[in-house]
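Sharing a structure here in structure tokens format.
Some chains omitted; the rest stay in position.
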Amino acid sequence: MIRPSDRMPDELRKIELEINVNKHAEGSCSIKCGDTHVICTATIEDKVPKWIKDTGEGWVTAEYGMLPRSTDIRMDRESKKGQAGRTHEIQRLIGRALRGGMDLRILDGFQIKIDCDVIQADGGTRTASITGGFVALYLACQKLLKEEKIAKNPVKAFVAAVSCGIVQGEPVLDLDYVEDSNAGTDANFVMDENGGLIEIQGTAEHGTFDKEQLSQLMVLAEKGIKELVALQKKALGI
Amino acid sequence: MIRPSDRMPDELRKIELEINVNKHAEGSCSIKCGDTHVICTATIEDKVPKWIKDTGEGWVTAEYGMLPRSTDIRMDRESKKGQAGRTHEIQRLIGRALRGGMDLRILDGFQIKIDCDVIQADGGTRTASITGGFVALYLACQKLLKEEKIAKNPVKAFVAAVSCGIVQGEPVLDLDYVEDSNAGTDANFVMDENGGLIEIQGTAEHGTFDKEQLSQLMVLAEKGIKELVALQKKALGI
Amino acid sequence: MIRPSDRMPDELRKIELEINVNKHAEGSCSIKCGDTHVICTATIEDKVPKWIKDTGEGWVTAEYGMLPRSTDIRMDRESKKGQAGRTHEIQRLIGRALRGGMDLRILDGFQIKIDCDVIQADGGTRTASITGGFVALYLACQKLLKEEKIAKNPVKAFVAAVSCGIVQGEPVLDLDYVEDSNAGTDANFVMDENGGLIEIQGTAEHGTFDKEQLSQLMVLAEKGIKELVALQKKALGI
């Protein structure tokens, strides 16, 4: 099988991470995965949600948006019709994923909001948001450390995410839009730098999948996430 | 480890399925999983969503709601504040899961809407909605068949769902609310009667999980779903 | 005239009241009036609405909802399109009716919310909500008394409600959906156990009605409400 992008089955798209792309944010990262482009910014707030108060923990949350023409067919602005179910589902996933790499007790008293805005979409916007969002989050934590507002780094382990899928019967890594539309099974993996699973979401679009196939996808995901973490660290110069 | 409900690690809660509980609906099923109680009704519409037209397929979708006092702390009605992100996420999952057992081409021209309303919640409302909702869906298909509006049964395979989790280090089947709140890892499995995976969603609430643990959970899920499918068929008298 | 349900003109439908149907609520009652089925739950809050503060009184309020397929034609969820005018009108009526039996000064500092959710509708859902809701309210008051949060029973007199109407020229008690659709005049009565009127709402659907007819309906209503109060007390074992 030849992939539409001529990539090998286990090959990521070209990934570009650029930090400090926003003069206002406490941390920011632009991530391009092929033609998918997401801008991630971190905002530090010195108050936490009501339900986290008095738990001795801080909080990390995420919001996700798409520019109207980030897609081939223009989407109506959600400011005109309210947030879609898909948006809610994605931003809840991003939040859970980012928190998976954090020791929230160190963030006690602070909330960090990661905004992930899709400038251009070509598949994998939610996984790109997690990978890029974690870099913005890391930068915000560094800022808190530098200003001595927290005692030590709340980042326990780097977190990244990637999609895998079974396309024309073959497991492939990092689906672009064309592949995603044709995949029989599509799974998103969130892992930390040690290979620990934080979240797995696998869906059979047509038919079903079995344990064996899930294992094959997981092997691809581990490889991809390892590479993504290396790129995160390189962008951060660490 | 002793479970709060005194169950064995691989033991489902007491499941009660009752069909035809609503005089208006084209199919209906009440499902109780322990103290979790969901009423599922099927509505047949002879028109399909705009984006499904001219595809030669019909559609199955789901909506999910909770009565205000289905929970320990009363929830505000979503009719007053709009549907929460969690609601969107759950009803999208239910819809995908139900479609996983259907041959939508046979439903061409029809949409079946499954409403899943939680009367009382004690963990596992989304998986109960899938298991009970599929029974309501089955009944609606039977009605279409009987009325000769469709040529053959669109149900390819029965679909059911269950949650599993790692509680105090031990994998257990079918979490109730107390277990769910304390689980380190929590996963929902949707499978068909042949053991084919339709959806898997696993999340590490604290820490991470590994492939080995995921496999253990999947073994439990297979056992539980097999039992649930048997109960679905028994309730339907087939 | 023969009623569609074969009932006598002054005969209630079969009424079934069941208490404590919800494990979470501070009081609960399931009420079935023929094929109409409403679940009523009471929630005690230890704060009162802003405008009731410093009046030396507590408050009782109600909310009303219908499951999408409680009706013959599926209704859209109000969580998707906001609460309809009819919903507002009904829940305001239920609240006023329930307060009519209460000494709110004894409830000072507390609000009790009665949720009335229609599982299945066949006419008379608002009056069933009042009759069943008062039982849930009574139970919540008992709980407050038992926990010594209030000094004496705030229930002054039991409250129940019923509809009457003029169908094919004849006054009849407790209309079901078919009768309601064909009634020339339709009136809802809320009374306490002593026959005191709390609310009367009479509407001529076609033509007008006169004082004499109103009196006839009131005689029916008194009989019906007397029977309903007896059933409320029986369900409560008092």
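A few notes on this one:
Labels A, B and C are assigned to the chains in the order they are written; within every chain, residues are numbered from 1.
Basically, a residue touches a chain if its C-beta (ideal position, glycine included) is under 8 Å from a C-beta of that chain, and two chains touch if they have at least 3 such contacts.
Everything numeric here is computed off the predicted structure, so don't read it as measured data.
Of the identical chains making up the complex, 3 are displayed, while the complete assembly in this file numbers 6 copies.
What we mean here is this: only the chains that are shown with their structure count from here on.
If you draw each protein chain as a dot and join the dots that touch, you get a simple line with two loose ends. Chain B and chain C have CA centres that are 33 Å apart.
Chain C has its Cα centroid 51 Å from the Cα centroid of chain A.
Chain A and chain B have centres, each the mean of its CA atoms, that are 28 Å apart. Counting only residues that touch two or more partner chains, chain B has 82-83.
Of all residues in chain B, only 82-86, 88-89, 91-92, 96, 100, 187, 191-192, 194-204, 207-211, 214-215, 218 touch chain A in the complex they form. Interface residues of chain B, counted against chain C in their complex, comprise 22-25, 28, 35, 39, 41, 43, 63, 65, 67-72, 74, 77-80, 82-83, 87, 113, 115, 117, 119-120, 122.
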